[in-house]
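Take a look at the structure below.
With one protein chain held back, the other chains of the complex are shown just where they sit.
Chain IDs A, B and C follow the sequence of writing; residue 1 opens each chain.
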Amino acid sequence: MNQSRRDILRMTSVLGLGLAGSLFGSFNVFGAEWMPKSFDAKNLADALKELGVDKYTVSSDVAVVSAEIAENGAVVPVSVSSVIPNTEYMAILVEKNPSPLSAAFNIPEGTEASVTTRVKMGGTSNVYAVVKADGKWFLASKEIKVTLGGCGG
Amino acid sequence: MADPMRIRAVLNGDKVEVKVLIRHDMETGLRKDQAGEIIPPHFIKTLIAQYEGKTVLDAVMGISVSKDPFLHFKFKGGVKGGKLNVTWVDNLGDTRTDSAIIS
Amino acid sequence: MNVFSKIIFTIFVIQMNGYAFAESSSIDEISKYRELLADGNPAELWEMRGEELWKKKIAPKNVSLEQCDLGKGAGVVKGAYVELPRYFSDVNKVMDLEQRLVYCRKTLQGLSHEQAVKVPFGSVGNASDIEALVAYITSESRGMKMNVSNKHPLEKESYEIGKRFFFYRAGTHDFSCATCHSADKKRIRLQELPNLLNKLDAQKTYTTWPAYRVSQGEVRSMQHRLSDCLRQQRFPEPVYASDSMTALIMFLAKNADGGVYDAPALKR
Partner (left out) sequence: MKKMLMGLSVSIVITGCTTAAIKTDYGQTMLTLLRSEFISKGPATVERVLSQDEVQKICSEYPVERPEKMATLIQDSQMKTVQYPSDGIYIGDWKNGEKIAQNGRGFQSSDPLGGVNGGNCYACHNITKSEISYGNIGPSLYNYIKAHGSSEQVIKYTWAKIYNSQAYTDCSSMPRFGHSGILNEQQIKDVMALLLDPASPVNQ
């Protein structure tokens, strides 16, 4: 987040979100920009490239926590976490999805580098946690199987 | 108009545990309706959580975040009675802000 | 068992019965999936909306549902659901929650029947007020024991009709409710099938409906649950909130007597 953005945030806290929205356009209150190129990337390698991940280390200090089998691919609980100091950014990617990048989080100081959300999975796939700490990238992954359920196909 | 969020913020030791539930279809733009027409994409793109004005989580989301999104995270520095605001904006420009008092 | 013998044992089990082993670990992982999901139930969003709708004055009569008698007196929501279905003297018949809601929407709020039963089940872009109301009303019975009466002759009749329905085998596939729900520990695919004739299973099942279905992204009511069972049973479509559905619900609710109510829940 650059300095001017921080300034805007400081101002929004004074002015209130609604007013800030009308002054600056509602997107401006956000720290993170929605990155169309990263979200539109059609495979894992491209998505990582668009996120700016050039070199990375596979790290056991990063974790993807989920059940190994999801009963329904529409809702798969996934936690990503990192115990690497100064973790500032975390992203969730589902390798086999049409667009792998699912969500990304800026982790401000004071916020635990552990976020849980739920993602859609088109089928069985590796799910990646991509973490940035002190400017370096770290990765972890876990395979989650998606099953069919119910009768009547 | 968008439905209200359900935000829970509970102080646990030195950390505030936050759970946010959002009523949103998170439509991918890849599905077809019964008539075979593509259902246009409709999904939350950005979400920010602020405690007394300070950003505690800042997220961007794509179409593969599940319908009725759920977020769970923890931050330090919050006190009981403090106010947490959560705001999201979707791809159609619809937005909603709700708040919770830390308990 | 020490770690070493555990490993040996595991290898042994895998070799001897690799398939069964894989099966039990699949089921463990699915329980884990369900536990993780239980953390934040979107049904709460329906409960919130339902409470607003309950209190909202609407045309044509410009009244809310707050004077609706769900069986415990006008306006009493707390604990109403665990005593439903029940006999209502004002209509001289047995009604389940959804039938009663339709009745209140018609008589109190002045809606026509078509308006009152409009969108019983929601879909994307077409939310159901009824499902939201049901989520709110049922949530007000959380933690209470199922206590369904069959003292009134019409309650007894409703139960007996529901029982006949439960065992009625018909259609192209020879299915009845009982085909899938009258034996312990059965599954369709990986989905466990409750034995609705077994007290504990019946309680566990009935007390966790309605539920937010992750597969549908909606809170589904008991009427929806039964309609969808009947669809898969290759039966035609039941008319929403009809007496036959109330009878079937009566049979299931009574079998769940004594179970502690814990819904709206969250299911696959």
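Throughout what follows, a contact is a pair of C-beta atoms (placed from the backbone, for glycine too) under 8 Å apart; a residue touches a chain by one contact, two chains touch by 3 or more.
Quantities reported herein were computed from a predicted structural model and do not represent experimental measurements.
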- line: Filtering C:A38, C:V76, C:L200 or C:V239 for touch with the omitted chain leaves C:V239
Task: Just name the one of C:C180, C:A202, C:M222 or C:I249 that touches the chain not displayed here.
output: C:C180
- prompt: Thinking of the whole complex, not just what is shown, which of C:K56, C:K78, C:H113 or C:R189 touches the missing chain?
  reply: C:R189
Field: Interface with the undisplayed chain - residues on chain C
entry: 19, 22-23, 26, 92, 153-154, 156-157, 160-161, 163-165, 167-176, 178-180, 182-183, 185-191, 193, 197, 231-232, 234-239, 242-245, 247
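We take it that only the chains that are shown with their structure count from here on.
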Message: Please tell me the distance, in whole Å, between the geometric centres of chain B and chain C computed from their C-alpha atoms.
response: 28
Message: As a quick test, compute the distance in whole Å between the mean CA positions of chain A and chain B.
response: 14
Message: With centres defined as the mean C-alpha position, give me the chain A-chain C separation in Å.
response: 35
- request: Identify all positions of chain C at which a residue touches two or more other chains, and write them in rising order.
  value: 39, 214, 217
Task: Among the residues of chain A, pick out those that touch two or more other chains and give their numbers.
output: 74-77, 116, 118
Statement: Per the touch rule above, chain C residues touching chain B in the complex are 39-42, 44-45, 48-49, 124-125, 212, 214, 217
Footprint of chain B on chain A - complex, ascending: 1, 9-10, 12-14, 17-18, 21, 26-27, 29-35, 39, 74-77, 79, 94, 97-99, 101-108, 110-112, 114-121
Message: For the complex, give me every residue of chain B touching chain A.
response: 15, 28, 30, 45-46, 48, 50, 52-67, 69-77, 85, 87, 89, 93, 95, 97
